[in-house]
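With one protein chain withheld, the remaining protein chains of the complex are depicted in position.
Presenting subunit A:
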Amino acid sequence: MMTSFLFRALDARAGIFLAIMAAAIILVPAANLLAPEGSAFHVPNYAVTLMGKYLTYALLALAVDLVWGYCGILSLGHAAFFALGGYAMGMYLMRQIGTRGVYGDPNLPDFMVFLNWQELPWYWYGFDMFWFAALMVLLVPGFLAFVFGWFAFRSRVTGVYLSIITQALTYALLLAFFRNDMGFGGNNGLTDFKDILGFDIQADTTRAGLFAASGVALVLCFIICRALTRSKLGKVLVAVRDAESRTRFLGYRVEHYKLFVWTLSAMMAGIAGALYVPQVGIINPGEFAPANSIEVVIWVAVGGRGTLVGAVLGAVLVNFAKTWFTGALPDIWLFALGGLFVFVTLFLPKGIVGTVSQGWTALRQRKVSAAYEAGSDVPPGAPPQSPGATANVSATKPNPTPSASAGAEPQPAE
């Protein structure tokens, strides 16, 4: 049962993706650690960290794609879950500092000593244990998403309204975490981490390990998402996206489906945040900024919403562009990003992956139909299914002139 569930996740496109990921997970750390400095194969340390960061972003984009691309919930607040996961990890890393902080207090993190706090607030208990922090990375964003979604979906808040209140959510959290009394370091956030699970956080091996961990997390989440969206439940999600009322009238509890996928997505965002923090070495309230959440959405849009692989690709591409632009032409970056928003929504509504696979399908259909017209023995009917069947519903236009064979044969897309 479980194997068939997971097996369904695999097809050609997913296979290519997984192969590339596996190669990256093995080769990048290897090239960083084994290849000697100066050799052509050596990957510098900063590049490992940078790519690790991209992978966590890709995981966040995957989470957004799951709710937006498959369920039609445009979240403008996913960075909130990302940051919450990051804070949970940050708290663990703060506790690991122990007496090595500036003030050397065995019990309190530096910022609390600085603010004259006498004892550890209750919500910091347990974060000195990794398993507890790891659990919180999942539970805190998951719980928040569950409560928020429970209210929002039950009262059928949809569309633009939902997008705006997700933004209000992350904005409220942003303001809250800026407060010093919250006990999360206020403006400065949590930083100055020393080690993770006993390994020095600055060491090359740790960094390579974190990269690999990010890659593995991404692969696992990808497989889960892939299996989920290709299951029956995934079909219902797509139905909710395309015709929510109709799905409800057919007897599906739409809000339950939405709530499930929403909470799952928030947990994935939390994992992404937790992997992000040790690699960049800081978490502060800036991560909650509404603009961040909106940027994630554009990664997904660029790659192609509703295509999982596209979300990953979009996140990596846009962030690579960002790194390059902000270094080379800092003034141009916002123009480029803004232009990307406009260009993608106007001209690439399916994103890169969606558009490419649509073109691919069209090409194959044309071949098939050409062969059919030439009188070869390809049986009519059964149009070739593309992997992203949902993405190209509109690609197969209804036949303008009714044909004799009941219109079942594929039509070449213009």
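We take it that a residue touches a chain if its C-beta (ideal position, glycine included) is under 8 Å from a C-beta of that chain, and two chains touch if they have at least 3 such contacts; residues count from 1.
Keep this in mind: contacts and distances are computed from a predicted model.
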Per UniProt, the name of the complex member that is left out, chosen from "ATP synthase epsilon chain", "Urea transport system permease protein", "Multisubunit potassium/proton antiporter, PhaG subunit (TC 2.A.63.1.1)" or "DNA-binding NarL/FixJ family response regulator": "Urea transport system permease protein"
Option touching the unshown chain, where A:41, A:103, A:125 or A:151 are the choices: A:151
Options A:146, A:178 or A:199, residue touching the unrepresented chain: A:178
Among A:102, A:168 or A:371, residue touching the chain not depicted: A:168
Contact set of subunit A toward the excluded chain (per top definition): 74, 148, 151-152, 154-161, 163-165, 167-169, 171-172, 175-176, 178-179, 244-245, 290, 294, 297-298, 301, 331, 334-335, 337-342, 344-346, 349
